[in-house]
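Working notes, beginning with the structure itself.
A single protein chain has been omitted; all remaining protein chains appear in their positions.
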Amino acid sequence: MDPISLEAMAAGVPDGAMVAMPPDNSLPAVALAKALIRRGARGLRLVGVPVSGFATDILIGAGCVAEVQTSAASLGEAGFAPRFSAAVREGSVRVLDATCPAIHTMLQASEKGVPFMPLRGVIGSDLVPHRPDWRVVPNPFAEAGEDPILLLPALRPDFGAFHAAMADSHGNVWVGRRRECATIAHASARCLVTVERVVEGDFLLDERLAPGAISATYVTAVAVAERGAHPAAMLDEYAADPAYVAEYARMARTAEGFRAWLEREALNRPALAAE
Amino acid sequence: MDPISLEAMAAGVPDGAMVAMPPDNSLPAVALAKALIRRGARGLRLVGVPVSGFATDILIGAGCVAEVQTSAASLGEAGFAPRFSAAVREGSVRVLDATCPAIHTMLQASEKGVPFMPLRGVIGSDLVPHRPDWRVVPNPFAEAGEDPILLLPALRPDFGAFHAAMADSHGNVWVGRRRECATIAHASARCLVTVERVVEGDFLLDERLAPGAISATYVTAVAVAERGAHPAAMLDEYAADPAYVAEYARMARTAEGFRAWLEREALNRPALAAE
Amino acid sequence: MSPAKPEERLAAAVARLILDPSAPPARHVAVGAASPIPAAACYLVQKLGHPLRLSLLARPAGNPFTEGTRELFDLAGQGRLDLFFLGGGEIDGQANLNLVGTGEWPGRAVRFPGSFGSAFMYMMVPRTILFREEHSPRVLVPRVAHVSAPGTSPPGVFRRGAAQALVTGRCVFRFDPGRARFSLESLHPGETVDGVRAATGFEFDAGGGVPETPEPTDEELALLRGPVCDEMLPTYPEFCARVFGRKAAA
Partner (left out) sequence: MSPAKPEERLAAAVARLILDPSAPPARHVAVGAASPIPAAACYLVQKLGHPLRLSLLARPAGNPFTEGTRELFDLAGQGRLDLFFLGGGEIDGQANLNLVGTGEWPGRAVRFPGSFGSAFMYMMVPRTILFREEHSPRVLVPRVAHVSAPGTSPPGVFRRGAAQALVTGRCVFRFDPGRARFSLESLHPGETVDGVRAATGFEFDAGGGVPETPEPTDEELALLRGPVCDEMLPTYPEFCARVFGRKAAA
């Protein structure tokens, strides 16, 4: 599998696509998010697995997003996600609120090829009446009484997208212990992976590397994007950049400030690998 | 977590316990099975995840087993599992037949803390009428028509048991890509792990080792058993021993032959680490 | 030993709640990313010599999970997690939590980040300690605008536990899930029952002679400022600098 350019990868995501992404603590494809902004993507339906962070906020701010399904949106230490909050206030983005294990469960149902999967808890939360696609049914295995239990429908995003440490010659990618990226890859129809580098060999032939690998079977395309998770951390390869996020949080408090940030950090600065 | 002896580990498994074990291609705890035979375990209820192999056959032959829940029992290239087959013929062991993904699904339900999980397929198989604990219900998410779907109850074995490459100072164990061992550990109430060796350090602090590790959270006890998976293979550390299995298959065709094999290979030869 | 800072007092108060012998045992506790004081409380319990497995979700290295983010929730589903901490943009007198927002759903007036795992964890973990430093009528409301996670559940709904207590910057409340009501357990130094009533939007019980929240002992303070801070430095550098005056080694 030959890597494609970051801009070509972004061009392959059509307007309106549902895209599942991990949050800031789990290999977000931030460089790809910036490329999607440069390509002027519109109407994206984002899924935070299980929550949303920096990449989601900049995509919302840039007007790329019609819907966010997530359990929370936040910049972590830097506070609330400013463009997400503004969009909720304005009603300009449809928010499908969930709770973390429900997102995992909906993706696991898709991973397993079943139409739904049950989850304990959640009953009594106002999430349930706001999710007409969720059902509460009596547990068919309950010995006595009703024992209501939540059933969640399978969620099959059009795309999964994340940033891996590396790809090998065969298109296998390595994410280490961030196995939610594997769930994203399995559950999504197509999977786009940005990587720090491409290395020779086959991760699946190495007993030490295989456990942290995702087979090329699930990978639609790979693009090299050095520091592609920045300002999020990349396993033990680079740390998070809280100063960058804090500056973003400050500037993005207003639409104008966000615009200025976007000009400087995304529109006028394509990733190295894309040039 | 200090390792205990193999014999102490076997002594901790009470008669009648339900024990989940991986098959010959996935780190079976063969040395522990021999120790269970030496301790004279009785009435064990074995679960093959998702099938059963050598360890199950010798435990059945030695009279340790009351019930086997599995999707198949086989010695691979060496053919049918002789003591399993004899026990089915004699009706001396209760067999709960399943199909591989059903075993995985029942354990995943336990891993997730839900009372059941659905699985596609299987409907129309005679497995279903022979499993009164399985249910076929109309898919609650079907838009039209009944769309029958199989629901499987959570299976929570009393013990999971497998053989890992190594344990660290904290009781974390490393199984590489054999992640079904992680499912076994998560789904079982207690988990017994034999290992080739104990090493210094903490697998969870190493991004390269963490993806193949199982946290000590799930591990009840660790015992050192060198070549503890033999005659099965141990990842890339040692290969399977088909000659050993073939000789077993030959001898175990008869109860007398099995007895002779058992005397030689299990009763009079406790594992080195147990001495 | 210099006097306890408010954060140290809160950590010690939470540690005492963790060790409460009348509550279900706490062998394994998980602490979320934005919770330095609960994390300090858990480390304090450990350093006091009590065995406690601590899964610190924000720890950059040594995160205990190898199956991805879902493992925390699976762990709780399996019943292997004994205690969790939750907060909320709003908390009401029935211990309902609102992490979604106020105004029309999904938070058209003020949007909070979202429910995270609260709707699941609150019901699946035998014990939850609610923690929110801000103690004001804005946070502690008569009735939350939206329920992210319910404080109690009707009979027949599967639920393993409920809130044990609510710790704020002013006091410690106990929660009685049978009555779905808080009672005042102790007041932090300088606080009064009337003052707390004025700052609390919900009704609560207060018996005669509500005691003061105990000060951390010298041993506890020494542990907090020494080995607890050592553990927390990589994960919470700003907290350690602010509270313990310590910076991570370069």
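Letters A, B and C name the chains as they come in the text, with residue numbers starting at 1 for each one.
Here is the rule we use: a residue touches a chain if its C-beta (ideal position, glycine included) is under 8 Å from a C-beta of that chain, and two chains touch if they have at least 3 such contacts.
Source: prediction; values computed, not measured.
Under the touch definition stated at the start, the shown chains contacted by the missing one in the entire complex are A, B. Touch with the chain that is not drawn comes from one residue among A:Ala8, A:Leu204 or A:Ala246, which is A:Leu204. Remark: the omitted chain is touched by one listed residue; of B:Pro3, B:Pro28, B:Gly61 or B:Pro101 this is B:Pro101. Panel shows chain A; residues 110-114, 182, 186-187, 202, 204-205, 210-215, 217-218 of it touch the chain omitted from the view. In the full complex, chain B touches the omitted chain through residues 25-26, 49-51, 70-74, 76-77, 80-81, 84-85, 88-89, 91, 95, 97-102, 104, 108, 119-127, 130, 145-149, 177-183, 233, 236, 239.
One rule holds for everything that comes next: only the chains that are shown with their structure count from here on.
Distance from each chain's C-alpha mean to the overall C-alpha mean is smallest for A. Across the assembly, the mean Cα position most removed from that of chain C is the one of B. Separation between the centroids of chain A and chain B, computed from CA atoms only, is 36 Å.
Work out the mean CA point of chain A and of chain C, and you get 29 Å between them.
Centroids built from CA atoms put chain C at 40 Å from chain B. Across the assembly, chain B contributes 112-114, 210-212 as residues in contact with two or more other chains. Contact with two or more other chains is made by residues 61, 63, 65-67, 77, 124 of chain C.
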